[in-house]
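One chain of protein is taken out of this complex; the other chains stay put.
Let's turn to subunit A:
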Amino acid sequence: MASQAQKRPAALQVILIAILVIWMIAAAFPFFWTLWGSFKVEGDFFSLADWTNVLTGEMTTRETGDAFTTEGYSGAWVQEEFWKAAWNSTLVCLFVVTISLTLGTLGGYALARSTYRYAFWFLLIALIFRAMPPITLVSGYLPVFFQWNIWGHLPTAIIVLVAINQPFTLWMLHSFFKNIPQDLDESAMVDGCTRFQAFRHVIIPVMWPGIITTGLFSFLLAYNDFAVTAMILDKENQTMVPKIASFLGTTQTKGNVMFAVAAVVSTTAPLFLLIMVFQRQIVSGLTAGAVKG
């Protein structure tokens, strides 16, 4: 029966779509809730009397004369100088990504092409370091940093973040390089390249998706890091995440929690943009098919 055969998949289709929609709403809800709430006053967003206040904005209207307010944003960005933290985060991320990608591509390529046994052990040790909680490294570094008087500065945090990040970038790039057939390097070398020219002209262009993906992961590590930056940076040099935490830590003053909420939204927004811009490269199988015969 044709009609029955068509009917069942249709029902299944509806169920599948329904599940997906429910899941998407459930997953996206906290973000939208935070975004919505960030334009309210604390009395609404954290209302004890009636949770629907956050929707109607009762207190917000009473306090500011409008159902929406940007008080949280101006408080965080201007009054508490969140822009400084944002700038610090930008610097930290830029340097962490640049340094760990540079070392990672060179090292990952070398390890992927090495015929020696130590390459394997090197990677294994890297994996162990990657598995260690970052805080164990920090506690070891701290006394030294104090003694050398370099505690609290951005470069120090950058160095520590690179150290934590490097094993991972090495691993990831190493496996990307492994997927590129060695014939390509060799062909380039016979065609007239030095080893480094082969790497630059032939391997790197094929590697872009891998480099972008790895770069994104190291960016996220630096961007989201709390343990290292909270311990190593002084108040002047704080990056965004510890700054948000410090907003939460001083709840004696009314409105600071709303600064944190506004800062959280400000911190999350660039990530959405970033993923959307690079999604094609992240998912891409640019090399698939072209490299293989």
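Keep in mind that, in the parts below, a residue touches a chain if its C-beta (ideal position, glycine included) is under 8 Å from a C-beta of that chain, and two chains touch if they have at least 3 such contacts; residues count from 1.
By definition in this document, contacts and distances are computed from a predicted model.
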item	value
Undisplayed chain, where the name is taken from the UniProt record, one of "ABC transporter ATP-binding protein", "STAS domain-containing protein", "4Fe-4S ferredoxin" or "Protein translocase subunit SecD"	"ABC transporter ATP-binding protein"
Of A:D50, A:D183 or A:E236, the residue in touch with the unshown chain	A:D183
Residue touching the undisplayed chain, where the options are A:Q79, A:T102, A:Q197 or A:T268	A:Q197
Residues of subunit A in contact with the chain not shown	181, 183-184, 186-194, 197, 201-202, 205-206, 287, 289-293
